[in-house]
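With one protein chain held back, the other chains of the complex are shown just where they sit.
Letters A and B mark the chains in the order given here, with residues in each chain numbered from 1 onward.
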Amino acid sequence: MSEQRTRPTTNVDDPILRAENLRKRFGGIVAVDGASFEVERGSITGLIGPNGAGKSTTFNLITGVYRPDGGSVVFDGGDVTGHSPERIANQGLVRTFQIARELPEMTVLENMMLGPQNQLGESIWRSVTPVVRNEVIQEEKQLRERAWETLELFEIDHLAEEYASSLSGGQRKLLELARALLTDPDMLLLDEPMAGVNPSLEKKLLERIHDLQDEGYSFLLVEHDMDVIMNHCERVIVMHQGELLAEGLPAEIQGDEAVIEAYLGGDV
Amino acid sequence: MGVVTLKERFSDTTAQEVFGGILVLGIVVLLLDLLRLVATGELSPGRLGSLLWYGIVDSLYIGLAAIGLSMTYSILRFANFSHGDLVTTGAFGGWTVAYLIGGIGAADFGSRLLLDADGGARAGDLGMDILASPVAIVLGLFAAAAITILVALAIDRLVYKKLRDAGGITLLIASVGVALALRYIIAIFYTQDSRGIVASSPRVGPVNLHEATLVVSAVTLIVGVHLLLQYTKLGKSMRAMSDNKDLALVTGIPTERVIFLTWVIGSGLAGVAGYLIVLDRSQITINLGWFLLLLIFAAVILGGIGSIYGALAGSLVIGITINLSLVWIPADLNEVAAFVIMILVLIFKPDGLFGGVETA
Partner (left out) sequence: MSERTIDTDRWKGDLLLLAKIVAATYVGFASLGLVTGVPINEVAGFLVTVTFFAASFALVTLALNLHWGYTGLFNIGVAGFMAIGVYTMAVLTASPDASPAGLGLPIPVGVVAGVLVAALVGAVIALPALRVRSDYFAIITLGFSEIVRLSITSGTLREIEVGDRVYGTGGGSGIGYTPVDSVIPWLFDRPGIGLLGDLLYGIGGLVGITTSIINRLLYALVIIAFVVAVYALLQRLAYSPFGRVLKAIREDEVAARSLGKNTKYAKIKVFALGCGLMGLAGILWMGSRSLVTPESFMPVVTFYIFVALIVGGSGSNTGSIVGGFVFAAFLWEGPRFLRTIARANLDTRSPPTIYDAALELAAFDVMPLVGYFIGSLDEFRWILIGVALVLLMVYRPEGLLGDRKEIAAATDLSQRQGGESDE
């Protein structure tokens, strides 16, 4: 059955991410069943599908949170299949979670300060050795500056010194995105980043994503809001029941029989 | 790069299989060695038989206690470190009743009430064996269950009920506090002295009657629990809850009632286990259950936390291990063997030797 699926109609010239035949089962459920797709470098690509289609699981497989039962992931020309999440993140592929994973008993600023990679002070001896520690403090001051700027950008700087656990759902999603940006990624995988975020901020957020795209970032975006997908994504990937249902330009997807069928059939 | 991938694969997916393989290999080697020892006459079949028998006896009282620990682990979702002291509670409570009934006229009330704490009620003088005081000992058995259940329910009301929504670690720490308080409250009454309180077991031919009582009582209770879980509505809802508490809440199984019954069954069995251990070994001490606790945990973990049948199978493994291991290692290291197995299983096969039922 999966053999006769709609094949991609457009080609990706310069893929930054390629997933091939990804497969994952949980007990009796096959959450992802042979999904293959590519994401164009520098694009904003949408990943859509009805609830339970396997989108979040696909993210987990790509970013090493789960180990795929089969298939491969290639990021920026290198095979990252089955690598640990930290290794993948350090290569510049960073994700956010559908249910935001803020660090509750840490302040918003502390959360932010975790973003930057390879901080000097992440080594024990640099942190504790008297003179060397000054370098750490200097770096902390620089990072602190970036953290504040990013918080201002996302308009949550007034919450900077609150515990992350006291934030609303939408604010947590913003925090998570802001924190992910501080890692200096090449590509961001965002799992429903707009969920719970108020409409005016959502607009700004989308603008910000476009700005970042102009700076060369690539995005893979899971989103249920079709307007966002149709208006902001260059390409769209559709999943259904763990399989790739369709792939193409937003306009093509909009008219795709199989896609409409999937969304109507599976009572969403 | 390929090397790293291979290494990571190894440490995550196949480590379990490798461990399983090594385990099976180890068991086969030990069995072959056992055969060799028997064949060369270094180990007499009689001694092998009695080691196995002791293994089964040990596994029965460990199993009784393990059922309750496994139930609280899966239904209340925490490792209950006070479970061992429920075993102790049953031992002291049950034997107090047995002394009060069986020793009338033979010793002072006070000495009997405190289980010979002052040396005024010797087990031999009171005739504390199953032939001389059968009624007292059987009633003591029931009292052990009843007293432990009451204590456990009181503790639940005072402590655990206030922590229903707390995390597993919070509950675990609270249970350590409960364990200490309970144990030393017992010590204030009965003193910390270890003492023999059961007369030596009468025998009929080769049969040690106290051991036989232990085996018959334990097997009866285990079969009873099996019937309860398998054939009653209550048992089914308990199994549902041990699989998934949230689901059970949604589908309308009355959780507090199930929790109540968990304590009743779990602590009742633990109390009986304590009582029977003393019947078999004669010695009683306030550390009885605490020293047993880690072995009980080992049994529960080996069987896969949450599975009652697993806990029983795990108890059999632990019972046999601590006895049969004496063929190869000195007696004061046999528990080390059991703990090593427990740790290896936790690391490499955390859902138990037999698969595991917990789905979370």
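By our rule, a contact is a pair of C-beta atoms (placed from the backbone, for glycine too) under 8 Å apart; a residue touches a chain by one contact, two chains touch by 3 or more.
Note that the structure is a prediction, hence the values are computed from the model and not measured.
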Of the chains on display, those the missing one touches are A, B
Which of A:E20, A:D79 or A:D157 touches the missing chain? It is A:D157
From A:V12, A:A35, A:V136 or A:L167, the answer for touching the chain not displayed is A:V136
Answer key for B:L131, B:L150, B:V176 or B:V264 versus the chain not shown reads B:V176
Where subunit B meets the chain that is not shown, the residues are 78-79, 110-111, 113-114, 117-118, 159, 162-163, 166, 168-174, 176-185, 187-189, 191-192, 294, 297-298, 301, 329-330, 332-333, 335-336, 339-340, 342-343, 346-348, 350
Residue list for subunit A contacting the dropped chain reads 63, 65, 84-86, 89-90, 94-95, 97, 101-107, 109-110, 113-115, 117, 119-124, 127-128, 133, 136-137, 140-141, 144-145, 147-148, 157-158, 160-161, 163, 179-180, 183
